[in-house]
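A single protein chain has been removed from this complex, and every other one stays in its place.
Here is chain A:
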Amino acid sequence: MRLPYWLSQHLAALRALLVLTVLLGIGYPLVMVAVAQLPGLKHAADGSPVVAPNGADAGSRLIGQPFADAHGQPLGQYFQSRPSAAGSGNGYDPTASGGSNLGPNSVVDPGPDKPSLLTLVCARSRSVGELEGVDGRRPYCTPEGVGAVLAVFHRNGITGPVTRAVSLNQRCPVPPFVATYQGVPVECAKAEEDYSRGIVTPVRGDAPANPAVPADAVTASASGLDPDISPAYARLQANRVAKARGTTVDTVLQLVDRHTTGRALGFLGEPAVNVLELNVDLDRKYPYRR
């Protein structure tokens, strides 16, 4: 019996898919799993595990972790990782990898518990500054660590003299970060009021152009699992860690250098400090005693 052409094509398609599935979908990955058992590859193929000084499974060299207590307070004896948007709480949840996806003009807080990216950056900069004892101010941030953003109302909609200015991220009764804007007194924001007719105007302020807190310390990574921090952020933390562990800054900085990976071939990637390996090494050499 001869099958109609369209039917024979679909049967061939089905058989082709089955053959390719067995070959490429089962055979190939399983062979690679088997090859990955070789001694030189197994450690990496199993996820590069890291052992803590007490012998416990402390995670993976490649997966970052938060060095904070259950309330989100940073543990002073440890180098801190970057902010993370993976999962709730302290982040770094490998079952929810990802970034914040907030855009470059996310400057108005959608709600009191839903900060904009600008307010997140300002708050992080302020708290890192406090923790490390440096100036945490940044452009477009209020001293209290929220985004310095006004809704500016003009007499004719978008033109004409300013009639009113509201500090959008500062809920009443918080006093606004500036008293006046172009001669008009600045108000705090009321929860029930709609300011969408005002022009959103971020205010630069007088913070230094090169903040003391590095960029990676105030921004979340793409994966939310970034195992690294920049050498600049590591150096900023060395003082605090040395003090907490009762050792000298120089010895801690030497350890930082040892856990810094430069660019491969001199230009691939960026210099990075592996935070988990650095902290494990610290625990081993200069155990923390409270």
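One rule holds for everything that comes next: a residue touches a chain if its C-beta (ideal position, glycine included) is under 8 Å from a C-beta of that chain, and two chains touch if they have at least 3 such contacts; residues count from 1.
Following the convention adopted for this analysis, contacts and distances are computed from a predicted model.
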Choose one: "Cytochrome c oxidase subunit 3", "Potassium-transporting ATPase potassium-binding subunit", "ABC transporter permease" or "Alpha/beta hydrolase". The correct choice is the protein name in UniProt for the chain not shown. "Potassium-transporting ATPase potassium-binding subunit"
Absent-chain interface residues of chain A come out as 5-6, 8-17, 19-21, 23-26, 28-29, 31-33, 35-36, 40-41, 44-49, 52, 56-70, 75, 78, 82, 86, 90, 92-108, 110, 117-118, 121-122, 138-141, 147, 202, 209-211, 215-216, 218-230, 261, 263-270, 272, 276, 279-280, 283
